[in-house]
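Sharing a structure, written as structure tokens. Questions coming.
Only a part of the assembly is drawn; its chains keep their places, and the rest are absent.
The chains carry the letters A and B, assigned in the order they are written, with residues numbered from 1 in each.
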Amino acid sequence: MSDYSDYMECVRKMKPLVHHITNYVTVNDCANICICSGGSPVMTDELKDLDDMVSISNAVVLNMGTLNERTVESMMHAGIAAKKKGVPVVFDAVGAGATAYRKNVAKLIIDRVKPDIVKGNEGEISFLSGIEGGVRGVDSASSNDNIGRDVKALAKKLGCIVASTGKTDYVSDGDVLYELSNGDDMEGNVSGTGCMVTSVIGSYVGANGAKAESVAVAISAFNIAAEHASKNCRGPGSFKVALFDELFSLKLGELDSEIRIQKL
Amino acid sequence: MSDYSDYMECVRKMKPLVHHITNYVTVNDCANICICSGGSPVMTDELKDLDDMVSISNAVVLNMGTLNERTVESMMHAGIAAKKKGVPVVFDAVGAGATAYRKNVAKLIIDRVKPDIVKGNEGEISFLSGIEGGVRGVDSASSNDNIGRDVKALAKKLGCIVASTGKTDYVSDGDVLYELSNGDDMEGNVSGTGCMVTSVIGSYVGANGAKAESVAVAISAFNIAAEHASKNCRGPGSFKVALFDELFSLKLGELDSEIRIQKL
């Protein structure tokens, strides 16, 4: 268990450029957490800007939090361009189950872009499991006891890495399934912690390639920082500030000794 | 005076879903203050997303801070859909008096959507009072001594709740007029405190219905949190961080004992 921190070290040394097309609610936090994870964020969604930007990027993050017709087109274009060049694509299916439009966009991006990593919270991944090949017909999963199984099945079905975040996080490439137990309840009291995790994943796969283990360590690093942050905070405001500080300052040895990861 | 906190308790228990179409300047703060007030924020302005999103929401917040033609259409659509379903609509007329376009959009939303709550700062409400039935012809009110009277008259004219924020806040449904005296000058040194108040109002009317008293308590809870936050801050940056912490941690008893509310 001594090499999980190799992933973190690699991110910090390489400073991968992570191109985001993301929502306007949490975009600033995504940029800053990307920096604190060791990456270098860039955000642009103008079609004319995308080919050039993708060509210098090490990873592309697509987040449909505040999607609109223009940015959906941009996400499709950037995602497809990235795949052609072998740049890892991370897709965060924010609110996939909340509206029909989001369901359709999520399906479109998954089918056409074929992201390397599909990420969502438990409800979103459960929903995608339902519409993609009928693993189970779940609309929103406040209590999906089989989320780990769903993550693995969806990863196998889609032929990519799937990551589900929640009380317990799961990551699978369809073969191995990682169960992750770090994190703090305070994360649920801050808008955009899910989006921030996705940006951290962007940094990790940008530097380490699209491997399930690198995704698992990205999530764990963020969650360990959250555990540290919650110790000295007075509420959601100071927790968020500390989260940036703690991820930025997280030591390699701390990651290795505090990570709670299980290969199932 | 022991039951003002019932409104707060009700918000925290219900966690109302508050759908926002708001500006890109302060949207993250709106999301986070909504959570800290006890609500659950969601932001989307894509036309195709709105009917589904409104149908699962407990309140809709329309904020024209960085309006554009596309989002004005979305605000109209979401507002009208919400009214049809009986979902309370809160409208923040940001910058209503600053440009002719904003004046027209404010008038359009007020006339067509018929929001349950029209909210603005003293200048904006004074301006709306001027254009809506000529209560008084004020362009911008650095010193509108009759703002309380204007709020009540505008509420009566529009048949809705009107809220004006400033050194002293006023809320009226055209019948009762509440004068609110909590708050701290530091609020004026942070961008978006007005928008944040509107999001807190969204949580309160989402859980408690569109009543003048519930709007008054929402504003007061925010302002009491601001008073607490200003005690330990070193400037606008740390004040804003503390504001989230303090609203999140505000106790029922503190609200009841510290609220300064007068029914006129």
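Basically, contacts are C-beta pairs under 8 Å (C-beta built on N, C-alpha and C of every residue); 3 or more make two chains touch, one makes a residue touch a chain.
The shown structure was predicted, so the numbers you read here are calculated from the model rather than taken from an experiment.
Peer 1: What is the total copy count for the complex if 2 chains are drawn?
Peer 2: Total copy number for the complex in this file: 3.
The definition used in the following text is that only the chains that are shown with their structure count from here on.
Peer 1: Please name which positions on chain A make contact with chain B in the complex.
Peer 2: Within the complex, chain A touches chain B at residues 23-26, 28-29, 65-69, 95, 98-102, 189-192, 233-238, 240-241.
Peer 1: List the residues on chain B that touch chain A in their complex, please.
Peer 2: Touch residues, chain B against chain A: 24, 27-28, 31-32, 34-36, 41-46, 48-49, 52-53, 56, 70, 240-246, 248-249.
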